[in-house]
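Here the complex is missing a single protein chain, while all its other protein chains stay put.
Coming up: chain A.
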């Protein structure tokens, strides 16, 4: 089940700077905590986040254990052409969650 929330303007003028926000439901378990039974809770975090604009990467970030659960990323890019923004979150196991949004540029 997809648990992502991305916010991209539906329309923009060419050359305009647009704000993009992306959030994903994820525990971001650090691996440093103990469970009630005294055993370490295995680490489970998102390692890499990237955003492609019509196939070209415009933003990426490395995530680390100190980040909160359900990480929220905000960044900006320049609207160049009508197309699709694709978001990818890659976790420790290599599992990839994706989301996408369309933007119309005039």
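Methods note: a contact is a pair of C-beta atoms (placed from the backbone, for glycine too) under 8 Å apart; a residue touches a chain by one contact, two chains touch by 3 or more; residues count from 1.
Here is the rule we go by: contacts and distances are computed from a predicted model.
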Absent chain [UniProt protein name; select from "Rieske-like 2Fe-2S protein", "Glucose/mannose transport system permease protein", "SoxAX cytochrome complex subunit A" or "Phosphate ABC transporter, ATP-binding protein"]: "SoxAX cytochrome complex subunit A"
Contact with the hidden chain (one of A:70, A:84 or A:98): A:70
Sites on chain A contacted by the missing partner chain, in the whole complex: 1-5, 7, 21, 23-25, 68-70, 72, 74
